[in-house]
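Removed from the display is one protein chain of the complex; every other protein chain stays in position.
In order of appearance the chains are A, B and C, and numbering begins at 1 in each one.
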Amino acid sequence: MAKVRVLIRPKGGILDPQGKAVERALPALGFEGIERVRVGRMVELEAEDPERLPELCEKLLANPLIEDFEIENLDDGA
Amino acid sequence: MAKVRVLIRPKGGILDPQGKAVERALPALGFEGIERVRVGRMVELEAEDPERLPELCEKLLANPLIEDFEIENLDDGA
Amino acid sequence: MTVEVSRHRELGLTDAEYELVVEKLSREPNGVELAMFSLLWSEHCAYKHSRKLLRRLPTEGERVVMGPGENAGAVDVGNGHAVAFKVESHNHPSAVEPFQGAATGVGGILRDVFALGARPIAILDSLRFGELDSERSRFLLDGAVRGIGHYGNSIGVPTVGGEIYFEAPYEHNCLVNAMCVGLARQEAMVRAAAAGVGNAVVLMGASTGRDGIGGASVLASAELGDGDEAKRPTVQIGDPFEESKLLECCLELLEKGLLVSLQDLGAAGLTSSAGEMASAGGVGIDLDVARVPLREADMEPFEIIVSESQERMLGVVEPAKVPEVLAVCERWQTGAAEIGVVTGSGRVRVLRGAEVVGDVPVEALVDGCPLYDLSPAEPNGWIYGNRATLDSAAPAEETLLALLSSPSIASKRWAFEQYDSVVGSRTVRRPESADAAVLAIPEAGNAIAVSIDGNGRRVACDPYAGTVEAVLECVQNLACVGGEPLGLTNCLNFGNPEKPATAWQLERAVSGLADACEALGVPVVSGNVSLYNEGPDGPIYPTPVVGMVGELPEPGRVTGSSFAHEGDAVALLGPFAPSLAGSELAKLRGVLGAGLPSPDVSAVAEACATLRDAVRAGRIASAHDVSDGGLACALAEGAIGAGLGCRVDLAPLVERGCSAEEALFGEGPGGFLISGDRAALESLAADGVEVLVLGEVGNGSLDITAGEQALVVPLAAARTAWHSLAGRVEGAA
Partner (left out) sequence: MLWGVVQFPGSCDERDALHACGQAGEARLLWHEERDLGGLDAVVVPGGFSYGDYLRAGAIARFSPAMEAVADFAAAGGPVLGICNGFQVLCEAGLLPGALLLNEELRFVCRQAELVAAGAESPFTAGIEPGERLSIPVKHGEGRYFAPPEMLDRIEANDQVAFRYAPGHNPNGSARDIAGVVNEAGNVLGLMPHPEHAVEALTGSVDGLRLFEGVSRVAA
């Protein structure tokens, strides 16, 4: 089984209200100097056949119209 | 500014309804041999002072009662 | 022995209780048995400080189908149908993790209702937080509201009503009470009693993990080794998707007559469900923990039998029907495992495969816990703090705006818009459109009205009168939509009953509840008790929350709480005797103290009957009960909702001796603000109920005269104040 992490983020240019909400909350908590916050999803899984993961991402885990994804292999010490 | 990625995942032992729902759906979609699906969140940001990020995670980005977080520095080629 | 002694204490059992366990078993309990006893003999499961008091509540009535003791109460709504309902608290989990705490609170009360075979058709929520200027209160409020919405919206049950109050004593111990209302065909309903020696015990729904293994974690640290992070008990996470499937599955099983009985798994998990089912049926149950589907493979038997993992139900099934039951579960993609059998032993035995790991008599486990008498003592005066935020010399206009924007009075739209209030196609009156929510019941050819009420501050001022008022407010809210009470549920949220002052509050409140129900002829069909609600500064306000279901014949006739037409007369109906004692204004001025006027229950009941008939006959255009903030706030609410001002003179109240302030802002039970055709309103007095015409609807402002005081507030200003909650929650966040 291969251990894999899929990172899914809103496509550039699409309003990310979750990221904006984090940015808005920062000053009240006393955090300055934090920018470009983007909130996405992470899916971690173990797969027998990692070759098919891009297909899984395109079909199910991400919606290509609004999201980009990235697959990280966690086994080779990345 | 340091580019940083925060990975937030349900703590071990905590029910992860999202991961469970995805895992259950996979066989019907023709994906066999995928296990241990855990769904979490990813926050990417740029920070002037990355030292304070653990505090930010505990206070705002993650819920320490039910989530673990991990901070990845994206600048030094990780 | 010394180890054992410290363990039972850490598990919450007193030495005497532990001795009693040893006596009942005729030996020392092992770890599994100790876990079982400590949970079932906890306050939460055994009601050891409240059960004797609760015996005072009237529980019988012609329309009662199921009373206290079942998973929920149920009343007859006609045509072979029953309405099941219950309110329950999830205060402590919500104070730790408000989103999941509130979500699982909703999930739990839904299971109580569908355990009877009733399809949930409505949720109501009653919430208490510290003052809104506290960051912690806003965090808890936001989480709790999101959590309730998340669960109810996802599972497709409308949240149709509720209430939210903000008072400093709830700062550390918020209250999250959820009520569920369900509808059943009486024929398809089941009780929770296990029956039939040899019948199978089937666990349905989610797999079992280490959720909420509260006090029993002591055993975890003793038996599993300290510092084992991953094995520490964890917060319960709700999964409405799982519950949605479980709900449909259970209802289908009951419709098909495949279950002998059904019970939800709540506090203390399998132990309490199995124990209570066996006790109710006078039988025994064997459970094999090796057959329980687990989320984590390495769980110990004691963890499995006390786990509070959500979204699980326990069914008793005749052996021949087991395959069909499993097939229905399969179709709904809900887990199901035959984990045990009904026995004639009168014991709950816990097995791991062939090995017996626990064996206790059902009677000792479920009914053996000693019940305690309270040692009440009336405290000396007002035991809570006071904080002035409004100058007592403030002009009447400013006072009215301060009251309207006080978060306990301000519109709760910010909250209820986060709830789906329309799913199910029954919601005839949504939040804020009338004093009670109204749901059509075409199955019985009528409708029900539901409301949940309880002003803890007034109960703190006078636990007896305040609790009577909570019941009256609920009855009044139903009357505003033409509803007649069928039954009552309640949740008693109090502090530590071992303290004499809290014991006194509890004792007085239960007396008030009992007397009010008796006088009104409304049976108590279900309820819940939550004690030990305390913060570092002391107990919460004593907070009995009352939920009611009423019946009305024709939902199409229901009026709203806002004025309807320009030029309509405005009148006060009922025996309203306003006082500043315990009022929102007294709070803002920081002058709260002990004592409330005594309510006249039968006079209020008569006014309710008159109003109910008038609404049903379509004789009035709007009805709103006068509650928090007094007549001036009731008038403002009627006006804001309509976008129509009003011009009224409270002279009739002043003439009988009310001060201008009492007439404007005084509170108390028994008052209704009604509007409509003047002659029609006046004719209501023929029943002997007082009707005072005060003025008329119209003009763009609130124009109110009371003796020497006169105030004119533009409608827009009143609206801004009343809708200020969202800005204050979000703006500060």
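The criterion applied here is as follows: a residue touches a chain if its C-beta (ideal position, glycine included) is under 8 Å from a C-beta of that chain, and two chains touch if they have at least 3 such contacts.
Everything quoted here is computed from the prediction, not taken from an experiment.
The residue from C:Ser42, C:Asn199, C:Ser244 or C:Gln476 that touches the chain not shown here is C:Ser244. Here the missing chain is touched by one residue of C:Glu252, C:Glu296, C:Glu417 or C:Glu443, and it is C:Glu417.
One of C:Val21, C:Ile155 or C:Val316 touches the chain omitted from the figure, and that residue is C:Ile155. Seen across the whole complex, the unshown chain contacts chain C at 146, 149-150, 153-156, 239-242, 244-245, 332-333, 416-428, 430, 440, 555-556. Mapped onto chain B, the footprint of the missing chain covers residues 17-18, 21-22, 25, 28-29, 39.
Within the complete assembly, residues 14-15, 17-18, 21, 41, 59-61, 63, 65-66 of chain A touch the chain that is not shown.
FYI, only the chains that are shown with their structure count from here on.
The geometric centre of chain B is 36 Å away from that of chain C, both derived from CA atoms. Averaging C-alpha coordinates per chain places the centre of chain A 40 Å away from that of chain C. Centroids built from CA atoms put chain B at 9 Å from chain A. Shown for chain A are the residues in touch with two or more other chains, namely 25.
Not a single residue position of chain C touches two or more of the other chains. Chain A contributes residues 1, 7-9, 19, 22, 25-26, 29, 31-49, 52, 56, 59-61 to its touches with chain B in the complex. Contact residues on chain C toward chain B in their complex (touch as defined above): 96-97, 100, 206, 209-211, 230-231, 234-235, 237, 239, 241-242, 295-296, 309-310, 333.
Interface residues of chain B facing chain C in the complex, by the touch rule stated above, are 10-17, 20-21, 24, 63, 65-66.
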